[in-house]
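One structure, pasted below without further comment.
Each chain you see keeps its place in the complex, though not every chain is here.
Letters A, B and C mark the chains as written, and numbering starts fresh at 1 in each.
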Amino acid sequence: MASSITAMSDHVYKKIELVGSSPRSIEEAVTNALTRAQKTIRNMRWLEVTETRAHIEDGQLAHWQVTVKVGFTLD
Amino acid sequence: MASSITAMSDHVYKKIELVGSSPRSIEEAVTNALTRAQKTIRNMRWLEVTETRAHIEDGQLAHWQVTVKVGFTLD
Amino acid sequence: MASSITAMSDHVYKKIELVGSSPRSIEEAVTNALTRAQKTIRNMRWLEVTETRAHIEDGQLAHWQVTVKVGFTLD
């Protein structure tokens, strides 16, 4: 978790839970969630995948839906 | 998980964790949490019950306290 | 969690557990399982990844083996 520099020992992080979607891959579902999150959140530091699901249509995987917890520094 | 329409494949959801209370039932504890949440959150889509507890007074169940994760669409 | 249309409130779903394989990716292992499943199952709606493993041969990852729970509507 978090970084290797001493100054960080007094940081406080908040973790929020997001679900990103993508018709192509698990990775893209996650990065789509990050792209949306960075509109309003600064200083995101790490994420943890907590759930991987997909929606099926007409017998085909239509899109992945991946839940992540994203940790960011509180200023 | 989520809806059946293709347009949703690029949605991003956020999940928040709430605890609702009710002296009557587990269901009402959950809907009380939703009623409060919709004052400030639009586009709630689903919820997951993660914990069911109750407070006891004088040997009687006084009120249920039910924890839910609520997922809503980020615009 | 199913779809957004009201008519679905009286649906019953069944979930079965499958393991798909692929030498290339986690995603392909999952879609290989779906391709096989749709030969006999109609109305698949969603899946949940529950376990990700891989087989190793000669020090190389030979194929992924991904376990999914697949939910489908019972008519």
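Definition applied: a contact is a pair of C-beta atoms (placed from the backbone, for glycine too) under 8 Å apart; a residue touches a chain by one contact, two chains touch by 3 or more.
All values reported here derive from a predicted model rather than from experimental measurement.
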item	value
Whole-complex copies, counting every chain including the 3 in place	12
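In the analysis below, only the chains that are shown with their structure count from here on.
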item	value
Distance from the mean Cα position of subunit C to that of subunit A, given in whole angstrom	22
Computed distance of Cα centres, subunit C from subunit B, in Å	27
Distance from subunit B to subunit A - Cα centre to Cα centre, in angstrom	21
For subunit C, residues contacting two or more additional chains	45-46
Subunit C - residues contacting subunit A, complex	25-27, 30-31, 34, 38, 42, 44-49, 70
Contacting residues of subunit B [partner subunit A, same complex]	1-2, 4, 6, 8-16, 69, 71, 74
Complex interface listing, subunit A residues touching subunit B	16-23, 32-33, 36-37, 53, 55, 57, 62-63, 65, 67
